[in-house]
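First the structure, which I've put down as structure tokens, then a few questions once you've had a look.
Here the complex is missing one protein chain, while the rest keep their positions.
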Amino acid sequence: MQLIWNGLIVGSFYALVALGYSMVYGIIKLLNFAHGDIYMLGAFVGFFTLSAFGISNETSIPLLLVIMLLSMVTTGLIGVGIERIAYRPLRNSPRLAVLITAIGVSFTLEYGVRQLFGPNPEAFPIRLESSGFDVLGMRITASQLVLVVIAAVLMLVLAHIVERTSQGRAMRAIALDPQGAQLMGVNVNRVIATVFFIGSALAGAAGVMAGAYYGSIDFLMGFIIGLKAFTAAVIGGIGNLYGAMLGGLLLGLLESFGSAWFGGEWRDVFSFAFLILFLTFKPTGLLGARVVERM
Amino acid sequence: MSALLEVRDLRLQFGGVKAVDGLSFEVREGEILAVIGPNGAGKTSAFNCISAFYLPTSGSVEFDGNRIVREVPAFWRNLGLTHLLQSFGFYRVLPSRVTKWGMARTFQNLRLFRELSVLDNVKTAMHANLREGFWSTLLHTPGYRRAEAACAREARGWLDFVGFAEDENLYVTQLPYGEQRRVEIARALATSPKLLLLDEPAAGLNFNEKQSLMELIRKIRGMGVAVVLIEHDMGLVMELAERIVVLNYGKEIADGTPDQIKNDPVVIEAYLGVDEEEGGAASAVQADGGRS
Amino acid sequence: MSHAPRRRTRLLQFAAAATLVIATAGCSGGLGGGGSDSGSDEGPIKFGMLAPFSGSESAFGDYMKNGAQLAVNELNADGGVLGRDLELVVEDDACDATTAVAGANKLVTDGVVASVGGYCSGATLPTLPIFDEAGIPMVIPAANSNELVEQQLPGVFLINGTGTQQALAAVTYSEKIGAKTVAAIDDATAYSADLAASFVEQATDAGLDVAFEATITPGENDYSAVATQLANEQPDLVYWTGYYQEGGLIARQAKDAGFDGVFLVGDGSVDAKFAEIAGKGYTENVVGTFTQTPDMIDGADQWIADYTELAGAAPGPYSTQSYDAVRVMAQAIEDAGSTDFDKVVAGLEGLKDFDTFAGPLTFTDDHTLSGGGFVIVAIDPATGAFVLKDDLQD
Partner (left out) sequence: MATRLDHALKHAPLRAPSPLFDRPRAPRGVFTSQTGFLRALGGLAVVLLLVLPFLDASRYTMSIATSALIYVMLCMGLNVVVGFAGLLDLGYIAFFAVGAYVSGIFTTVLGFPMWLALIATICACVLAGIIIGAPTLRLRSDYLAIVTLGFGEIIRITANNLEITGGPSGIHGIPSWEFGGWSFDDGFSIGGIEFPGYVVFYYFVALVVVVVGVIGAGRLGKGKMGRAWKAVRDDEDAAEAMGINTYVAKISAYIIGAVWAGMAGQLMATHLSAISPNSFQFLYSALILMAVVLGGMGSTPGVIIGALFVSLAPELLRDFAEWRFLIFGVLLVVVMLFRPAGLWPATAVLPWLKRQKPQPPPFTSAVSAIDGEPTVPPSVMESVDGLPATDAEEGRQP
């Protein structure tokens, strides 16, 4: 039981980050390596603003929400900027080029932050008080509940945007057939920018939440979770939002059980091995569209 | 004249779309066959199935005594493992194998190797019948040198054959469009085919280029190579083809000599009738694509 | 194509010719000149220090550098060594073997006569043969994996207590607080794994029953798995041998999960950041094994003042060890009366009760500390800093 709950907690982080991955991939077929670092950036934006106001060891949830919104906007804009500067010029060039650029961006973000805040982990100023209580064999803390609720809300909002709004329709159109959408008068650049904004904002939010929940942030925190989030996106079927959410939670559970059985040091091995097997046998993921049989 | 290529009841389905729907025709040795039809008629899809790039939903394709479409045993099909098995190379023929059997093709939108020189593009096509091993390459043995020399000689021969006039060391992207078309045909020929599939070879060519293309195709047929071409340019087709197969909505609606086709009411109704508007627009689009 | 080999052979002949010419010319520093690696006999005596200044461990590099620099300054202030000034040459090892080897070779080339560096065991190991071959004695201030001395190279001395000794301190403390069951968690780095292993070993010998020994992957955030394990097994004491970042997280998550035993941490985690990361109310029963730091010793305020003046920051982990390393090495050279390898080694071996922060120092036969001088520290709720709790002397 406890394992399941732990898995869900981690999974909700993965899911939030995976959503951004999945959206970006779905729309411009780009594996945005820098996405995990946006997550890290979100945490640091929160850290920076808070320490700028000299706040520390705060525990109020409203303040957390404010900060979260703030860094969501910031990271969103950063995401758009990255797309504009690094990715848009390369939209028609081979995938390899764009991928490498993405890696470059990721390095730049990570070590840029390292230069700004130093290599040592920082303690996040907002902490959620976490008095634990037991429910049917699981130990649940208030902070975990807050976390899950926020994550759920964000995902619902996203789902609404994609399903109901015209922007969302445009996104899906482009994902299906960019040229076609363009012919239909969709402003591709603007929609792609929107996608980057939303994706990055979600990652930023996840970053702040991670900071508040775990309490420690460092400039490499985005790397591993970026990989895991991608794994989650693939498992769920990349390009498919519900797939991303599902994949995130699934991966969380897998890891929780995996590290319980094989021991923590093998946890990454476990999830990567799983990813590889998965890709080998079902490259389209759980909810992914089935591609036509061809060579 | 026995049949070189035999297509029986070929079906290809993408989800709901029936791209090819029960197509059957055959190609005899050394003839020129044209496959025509409005856009979306599934011509290219059929080509892709014949050259084993797509795995058709059903039907059989036999080329020079080799079966190109393999049956997946019912057992696996029922288990729903068809896709998996075939993606791992079971119960299927790879296009490379088909090429080795002697079927070469060109692509609707030029698909040359952009970062290779013209000569290397053609050399690449001789991969299958070139005697070079790992060690001989590493050690530059005399055998390797001979193979390379022969390969280059052969490649130049083909370039001359298709009337390629530029410097063979240029990168294909430096060539004008017409020349790129020639190189692609030379490349296809270098695989020493018995059957040559040309997918809209005239797309985006000007009048003179079309003339020389027709001449070239006749020359190829003259070497005993059968040619199947998809083409929108009616003039070229009528002048060149000995037989014409007309597709519409993935179905074959007519099969006969140019004259028969010209006067076939079904064809006129389905195709030529709308040629003014649709065909025109269509060839415009094709021309666009040709420039990739 | 066909003429290619001929050209190449010609080139090689040319190469050979050129080589010979230059060889006979015998440039200085080149092979012909037989460039010597050993330090010169005039000018300042150079001490080399390899420490991480980039990479994840880079924080400790500065602590070590400043500590050593302070010692060098003091020694120079009262006349230097053998009448010559000391000079500290610092190189980055980034905790990475490749970088470390390059750095070590650079030090050797720069003509250092002694090495007073070494933080990461994994990066220090490959440098041993280099210094050994160049006849340079090493006093290693921080790195203390047992493998360092297993090779029994004559010139290798550890002045940071080895894992064995720290583990002993941990076990002693466990017995002292009457713990029955203990557990160990390491972060899969050389030193941490080493320490955890020898803790488990000694604990078993001491008759304590070891609930489990876990390893976590550093650099992540979620350690709920091991936290849950702690909550379920409920050992009286758990020994965390890794660094403070993961340490703080685990302490917090373990308590959230319902673990309420003693959380003992190794010296890698003894840092004020630990309390910050763990957060308020998560540090009551956190204690650490550590060699004494000046703020734990009466009358060391002056030293702290000096250090702070020099570094512009308060001393941190391994500042004192580095400080002592320089003084130990200098003393040995003074005793030996020269910088000759064998004499200096003899001098180091001959040191008797040399006064260091870790107490009187005498090297054992395997060139480690006799005592180790580990004490138990606890977190001061007010400042979050670690303060002396129990010197384990009784």
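Order as written gives the chain letters A, B and C; numbering starts at 1 within each chain.
In the analysis below, a contact is a pair of C-beta atoms (placed from the backbone, for glycine too) under 8 Å apart; a residue touches a chain by one contact, two chains touch by 3 or more.
What you are looking at is a predicted structure, and each value in this text was computed from that prediction instead of being measured.
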Partner chains on view for the chain not depicted: A, B, C
Of C:Val101, C:Ala272, C:Leu351 or C:Leu392, the residue in touch with the unshown chain: C:Val101
Residue in contact with the excluded chain [from B:Lys123, B:Arg182 or B:Arg243]: B:Lys123
Touching residue (missing chain; options B:Leu170, B:Met238 or B:Ile268): B:Leu170
Touch list for subunit A against the chain that is not drawn: 29-31, 86, 89-90, 92-101, 103-112, 114-115, 176-177, 179-180, 223, 227, 230-231, 234, 265-266, 268-269, 272-273, 275-276, 279-280, 283, 289, 291-292, 294-295
Where the unshown chain meets subunit B, residue by residue: 14-15, 17, 19, 39-45, 51, 53-54, 87-89, 94-97, 99-100, 102, 104-105, 107-109, 111-116, 120, 123-132, 134, 137-138, 140, 143-144, 146-151, 153-158, 160-161, 166-171, 174-179, 187-194, 204-206, 208-209, 223-225, 282, 285-286, 288-289, 291-292
Contact set of subunit C toward the excluded chain (per top definition): 3-4, 7-8, 11-12, 14-15, 18-19, 22-23, 25-27, 29-32, 34-35, 37, 53-54, 58, 91-92, 94-99, 101-103, 105-106, 108-110, 121-123, 125-126, 128-130, 134, 145, 147, 151, 188-190, 192-194, 215, 217
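To be clear about the criterion, only the chains that are shown with their structure count from here on.
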Chain whose average C-alpha position is farthest from subunit C's own: B
Highest C-beta pair count, chain pair: A-C
Multi-chain contact sites of subunit B, meaning residues that touch two or more partners: none
Multi-partner residues of subunit C (at least 2 other chains): none
Subunit A residues within the subunit C interface of the complex: 2-3, 6, 9-10, 13, 57, 118-121, 123, 127, 130, 132, 139, 141, 210, 214-216, 218, 220-221, 224, 256, 259-260, 263-265, 267-268
Interfacial residue positions of subunit C with respect to subunit A in the complex: 55-56, 58-59, 188, 214-217, 219-226, 228-229, 231, 245, 248-249, 252, 256-258, 273, 276-280
